[in-house]
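Let me begin by presenting the structure, written as structure tokens, before commenting on it.
The other protein chains are all here in position, but one chain of the complex has been omitted.
Showing chain A:
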Amino acid sequence: MSVAVIFLTLVAAVIVWWLAQQRLASRPWLEVGHRYDRRSGAPLPAAKIGLGVFLGVVGALFSLAISAYFMRMASSDWGSLPLPALLWVNTGILAVGSVTLHRAKVEAERRDDEATRTALLAALAGGLAFLVGQLFAWRELTAAGYLLAGNPANSFFYLLTGMHGLHIVGGLVALGRLTLRAWGGPLDRRMRLTVELCAIYWHFMLFVWLVLFALFSGWASDVVDFCRQLLT
């Protein structure tokens, strides 16, 4: 469970950092009047905070699944899974999608609606291509006889890529709705915010994928072994 505990420690650090700015040591019973509310004029949009909290939940989900991966890995029946080369291509596609959405965000801030729309469409296509690529990777593995129930390594591969894929599907639904609205008329403030949120989500899912990819390719366990040696 060490991965989950480390993740939660990070979350706890963020919470402590935030709490530290909230005057938790003040004496509210002595303070009458509204001047003690120190919130600044322009608060962050609620949707952005909401996305941040949601990414915390998604992070907890994946860190727990990865914890389970390491714990299950310790047993003797753990086999190895040859990673299809296609996964490298998929990683590239996902990264390009991330960059494209960042581009969309920048263009939206510069009020260039046309460029934003193009970038959104490109990111949408990239997301779909990634999903199709993942499905082909699954097919390649099943055709080679690496079935879901064959070995715990296979089971975890399908489970984790499946979970990640479902999150991408969710992101694509949001991105698809945004793209439709963006093509329907000029971008307003809410749409520009949504572009930014989609970009943040995409960067996060790229990060999760990179961690998973490192896990499947064995680098992550090398790192863990190295840390373990340092500790003992």
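Descriptive notes on the structure:
Simple rule for what comes next: contacts are C-beta pairs under 8 Å (C-beta built on N, C-alpha and C of every residue); 3 or more make two chains touch, one makes a residue touch a chain; residues count from 1.
Note that contacts and distances are computed from a predicted model.
Going by its UniProt record, the hidden chain of the complex is named "Cytochrome c oxidase subunit 1" among "Cytochrome c oxidase subunit 1", "Ectoine/hydroxyectoine ABC transporter permease subunit EhuD", "Binding-protein-dependent transport systems inner membrane component" or "Response regulator transcription factor". When the full complex is taken into account, the listed residue touching the unshown chain is A:Arg23, out of A:Arg23, A:Arg111 or A:Arg139.
On the side of chain A, touch with the chain left out of the figure occurs at residues 1, 4-5, 8, 11-12, 15, 19, 22-41, 43-44, 46-47, 49-50, 53-54, 56-57, 60-61, 64-65, 67-68, 71-72, 75-78, 148-149, 152, 155, 159, 163.
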